[in-house]
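Here the structure is laid out as structure tokens; the discussion comes afterwards.
All protein chains but one are shown at their positions in the complex.
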Amino acid sequence: MNAVPLGHWLLLTTALFGVGAAGVLLRRNVMIVLMSVELMLNAVNIALVAAARAHGQIEGQLFVFFSLTVAAAEVAVGLALVVAIWRSLGRTDVDDVSVMHG
Amino acid sequence: MSAEVLLFYVVGALLLLSAGAMIRSNDPVHAALWMVGNFLLTAVLYLVLQAPFIAAVQVIVYAGAIMVLFLFVVMLLGAQPMTRSEPIAGHRATAVFGLVALVALLSVAVARAPAAGRMPPPLTGDFGSPEAIGQALFTDWVLPFEWVSLMLLVALIGAVMIARFGSQSEDPEETSG
Partner (left out) sequence: MLDLSPDWGVILTHFAPELILVIGALGLLSYDLYVRGKDGLQPWITLGVLLAAALATGWLYTMDPAEVFEGRSAGEVFRSGAFLSDSFTHFFRLMSVLTAGLVTLSGIAYMRGKTAFKGEFYAFVLFAALAMNLMAGANDLIVIALGIEFLSLVSYILTGYIREDRLSIEGGLKYFLYGSITSAAMLFGLTYLYGIAGSTSLPVIAEAVRQPENLVVTHLSTFIVPAALFLVLAGIGFKVAIAPFHQWSPDAYQGAPTPVTAFLSVGPKAAGFAVMMRLFITVFGTPELSATWLGVLGALAGLTMILGNVAALTQSDVKRMMAYSSIAQAGYMLVGIAAFGGTALMGTTPLGAVLFFILAYLFTNLGAFAVIIAVDRLTGSSSVSAFAGLSKRSPFLAIALTIFFLSLIGIPPLSGFFGKFAVFGAAVASDMFGLAVVGVLTGVVSAVYYFQIVKTMYFGDPAEGGALRPSPGVVFVVATALVMTLIIGLVPQPFIEIANQAVTALEPIAGSMVAR
């Protein structure tokens, strides 16, 4: 055996995706939640590159290129919102920022 | 066992460990450092997968730019240690159960998928090189390429607008800076 089949790569990335999702669901701090989302996106990107390798064609790598750019744009906006909420509140726990209910 | 297989298992295990350490960190700076480690390990996996260009972009954009952005905000907000409270009783157990179920289901689905056994084919020399990516980007994919440039512009303006210091009332000239 001198290469790794696609299925193993997908299992690895599914596990990584699960770890990221766990961070999202279990942690209440906005910064950790955002970092966990980055983990999930990282898992997606590895899976895309692995699929591109397994199929020997390049679209998957382009997808990653675009999704990296999108992630950068999203992080910028998300962190701006975090900064804004911190200014008006002084806290960044997901539940503390909530005054709307129902 | 070839170097590729060895790298996959070793780096893959480290990847999961660093991710786990990240989500367990109580200090946001520690979490950010674990995340850098995770991103750099990911770049190694991209090299294993014959994607040198993506590996370079990963290091520059993720481990570089995005990381700095995170650390910058962490420092701006002050690195206060975080609580581990559970707002709704049983919420954590439910979430863990749901997650384990989801990941298990997805893993079985992936393992049984017809494409799972697919072995990587031999490649031509320039697969994943900057030339190959650039050629595809500026021919078939020029629309999405232009489009993400607009997205970056929108994100830039939006982030500056939302996070800018000072009052947002009528005259931006008086309050800039």
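A and B are the chain letters, set down in written order, and residue numbers restart from 1 in every chain.
As a working rule, a residue touches a chain if its C-beta (ideal position, glycine included) is under 8 Å from a C-beta of that chain, and two chains touch if they have at least 3 such contacts.
Keep in mind that this is a model prediction, so the values were computed, not measured.
For the chain omitted from this view, which of the shown chains does it touch?
It touches the following shown chains in the full complex: A, B.
On chain B, where is the contact patch with the chain that was removed from view?
So the residues of chain B touching the missing chain come out as 105-106, 108-110, 112-115, 135, 138-141, 143-144, 147-148, 150-151, 154-155, 157-158, 161-162, 167-173, 175.
Footprint of the hidden chain on chain A, which residues?
6, 10, 13, 17, 20-21, 24, 30, 33-34, 37, 40-41, 43-44, 47-48, 50-51, 54-55, 57, 59-60, 62-63, 66-67, 70, 73-74, 77-78, 81-82, 84-85, 88-89, 94, 97-100, 102
FYI, only the chains that are shown with their structure count from here on.
Taking each chain's centre as its mean C-alpha position, how far apart are chain A and chain B in Å?
5
How about chain B: which of its residues touch chain A in the complex?
1-2, 4-5, 8, 12, 15-16, 19-20, 22-23, 25, 28, 31-32, 35, 38-39, 42, 45-46, 49-51, 53-54, 57-58, 61-62, 65-66, 69-70, 73-74, 76-77, 82-85, 87, 92, 95-96, 98-100, 102-103, 106-107, 110-111, 113, 115-121, 123, 127-128, 132-133, 136-137, 141, 144, 148, 151-152, 154-156, 158-163
Could you list, by residue number, the parts of chain A that touch chain B in their complex?
1-12, 14-23, 25-29, 31-32, 34-36, 38-39, 42, 45-46, 49-50, 52-56, 58-59, 61-62, 64-66, 68-77, 79-84, 86, 92-93, 95
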